[in-house]
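For this depiction, one protein chain was excluded, whereas all remaining protein chains were kept in their positions.
Here the chain labels run A, B and C in written order, and each chain numbers its own residues starting at 1.
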Amino acid sequence: MVGIVAKLSECIALRDANIHSVDVFVPENKRAFYSRSEFVYDPALWPRDVMENDFKNIGKLFKAERSVVRVPNLDPKYKIAILASNQDHCLVDVLHGWQDGRLPVDINCVISNHNRSPNTHIIRFLERHGIPYHFLPTTSGNKREEEILNLVYDTDFLVLARYMQILSASFLEGYGKNIINIHHGLLPSFKGSNPAKQAYNTGVKLIGATTHFVTPELDAGPIIEQMVERVSHRDTLESFVQKSINLEKQCLRKAITSYCELRVLLHEGNKTVVF
Amino acid sequence: MVGIVAKLSECIALRDANIHSVDVFVPENKRAFYSRSEFVYDPALWPRDVMENDFKNIGKLFKAERSVVRVPNLDPKYKIAILASNQDHCLVDVLHGWQDGRLPVDINCVISNHNRSPNTHIIRFLERHGIPYHFLPTTSGNKREEEILNLVYDTDFLVLARYMQILSASFLEGYGKNIINIHHGLLPSFKGSNPAKQAYNTGVKLIGATTHFVTPELDAGPIIEQMVERVSHRDTLESFVQKSINLEKQCLRKAITSYCELRVLLHEGNKTVVF
Amino acid sequence: MVGIVAKLSECIALRDANIHSVDVFVPENKRAFYSRSEFVYDPALWPRDVMENDFKNIGKLFKAERSVVRVPNLDPKYKIAILASNQDHCLVDVLHGWQDGRLPVDINCVISNHNRSPNTHIIRFLERHGIPYHFLPTTSGNKREEEILNLVYDTDFLVLARYMQILSASFLEGYGKNIINIHHGLLPSFKGSNPAKQAYNTGVKLIGATTHFVTPELDAGPIIEQMVERVSHRDTLESFVQKSINLEKQCLRKAITSYCELRVLLHEGNKTVVF
Partner (left out) sequence: MVGIVAKLSECIALRDANIHSVDVFVPENKRAFYSRSEFVYDPALWPRDVMENDFKNIGKLFKAERSVVRVPNLDPKYKIAILASNQDHCLVDVLHGWQDGRLPVDINCVISNHNRSPNTHIIRFLERHGIPYHFLPTTSGNKREEEILNLVYDTDFLVLARYMQILSASFLEGYGKNIINIHHGLLPSFKGSNPAKQAYNTGVKLIGATTHFVTPELDAGPIIEQMVERVSHRDTLESFVQKSINLEKQCLRKAITSYCELRVLLHEGNKTVVF
């Protein structure tokens, strides 16, 4: 790995650009290297396609597995689709984040498998903003995965905003891009359904939420972010759920933002580097 | 439960004592009641044995399972024994807490099953302060439980300060009093051995520690306190362990203090009320 | 104070009601007593006016300064008016809280002294929900306090949701009820205008927000709630402001909720008890 930072920063300097931050992470005893740089540059001096090519060449030089460049106000925003079920608090929070400009994404569509959710208020909001909404009720025999795949074909990543269906391995393979899920428990505890109830019955003193990438194994994908809040004997199952809801919203928003800013990198198969 | 608080506070008022705090917890839909009061009183007007009797009578009236009274500067401190293994940081921290007067306990003895720990410095400390130290190495065939039981006979509760042996159900029954354990993970995740390594391999973003009462089922007793700290991809297994060590010390000290102040009550078999 | 808890709990028990929580606070060396109880009762057995009277009588017995009773699903919600200026994030957050039923208040009206705020979206929201909106631009010579006083006459308390005008002592006297303000700094540091800029220039590592009761002295009223967030050299003045905004919303919502649940009591003139 000797010289990667040097090459990257030389490349940036040669284009008269100013580095504002560099994150480097070299795991111990591993032949791996992760880096993220932010710099300010003059688009007139460094055309977008030349920049892409410059970094691709450095990537080749060091046999990099992956190299991504994004120019915030020039590149199109990431396109996402949001999948939700009967609980819509995470969906609503992502929509708010999108509306107030805090989540730098375009929303291709919203898909729900539940007819009670999102509510009329949300459906009207989607209509007003021209975001397609698809109601695809699932049954144990038909997960509607083909249809979903067709609807989300043109997205950059998917957000499971409390989507209560397990996506099959073939769906994951067919989509082939990242899927971010919010789990309402502090993985790896409380996998599976109703983690708040599991936590409540266990008598824990802290509850949490976890955002992670989806993998074929349920609730076991690489963790992106985790948050906790204190609970006590006074908390009821209802207040566990309420506190969980607050954590889920914050945790999901943070993960999406980090992902869009290229801060989240896969590492050792089941871990993440989050710069 | 109608009238318990009334009876308790009437009893205190009749002795001209001033209530400084009352904690009451009534679980929903359960026939249970937990309460803790602090009050300031004049020992001349309310002899210790009369007080004991007064509360015992109220307990009988409401068929209370348990009623405990403690008068801090009058009653003897709780007597404990500390069991440790090769890692002595929790042992040392409890000794510090005892020395600076923050932990209101008397230490009957320290037992270790490991010859490398505690170190000479600690053993001399114990000698200087007249605290008996017993080295009871365990083998897979001999857990020395009979001997331990004899040594801790006269204690009020036991503290497992990273004691790396599972105490048998017959030991628990034989001792018959509370045993507080510090688990270096965020139960119920990472039960069993080497939780820091488990957490590290899982790629979590938060690690934790848990104090709980010991029950025959490993790492499944009622949780008293939990604490967390943030970790990132930059943390190594060593720094996971180091952060865990800090959490363990704080978490154990807090649990012991709460226990001695009668703040910790068992609830629904596997939960605690911590006032 | 001997016997107050006894009397209160006896009163509740005599009506066959079940106490669910009791908070008592007796300051050291002071002749003062603060208490808050929650209980479940049968309205058929304890008519609302009798309950009011029962507690009033106990209050008289102990010469209590103040005694308040609220029955959540029976008593009308507290009526508030919200005053805002050019920044509407706190106003919007209170409206959200009201809409989703989390803030147990009725909103009599919204008053702004700034024509750019709230935006059209908000004004339509107010119209849809039948909440009167008043635009009362202030000048250095005319604070419109008479008009405000007339508009808020029938409220239980006022919320200053980043209202950037100092209310005069005569307004406070004329209104005569509590006014809750959110200050975007960690009082008592950074009083006055632009606390985020003051904090930024000082190079602090933590920024905060404070909710407090309004008194004639600027930013010096009894503190109800404070929250902090970590900042670093990477934070700009803009990100200070953004982090501050998030804190303000949480801090204001928490204070309003606590106030409505009768958790906030004045104490020693310039302090609060928050149960």
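Heads up, the rule we're going with is that a residue touches a chain if its C-beta (ideal position, glycine included) is under 8 Å from a C-beta of that chain, and two chains touch if they have at least 3 such contacts.
What you are looking at is a predicted structure, and each value in this text was computed from that prediction instead of being measured.
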item	value
Chains in view touching the one left out	A, C
Selected residue (touches chain absent from view) among C:Lys60, C:Arg102 or C:Lys271	C:Lys271
Of C:Phe25, C:Tyr41, C:Phe62 or C:Tyr78, the one touching the omitted chain in the full complex	C:Phe25
Interface with the undisplayed chain - residues on chain A	1-6, 8-10, 12-13, 16-26
On chain C, residues whose C-beta touches the chain left out of the figure	25, 27-28, 34, 186-190, 202-206, 208, 222-228, 232-234, 236, 267-268, 270-274
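Just so we're on the same page, only the chains that are shown with their structure count from here on.
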item	value
Topology of the chain contact graph, where touching chains are joined (line, ring, star, complete, other)	line
Same or different residue numbers at the chain A/chain B copy interface, by half rule	same
Farthest chain relative to chain A (centres taken as mean CA coordinates)	B
Approximate Å spacing (C-alpha centroids) for the pair chain A, chain B	41
Chain B, residues touching no fewer than two other chains	25
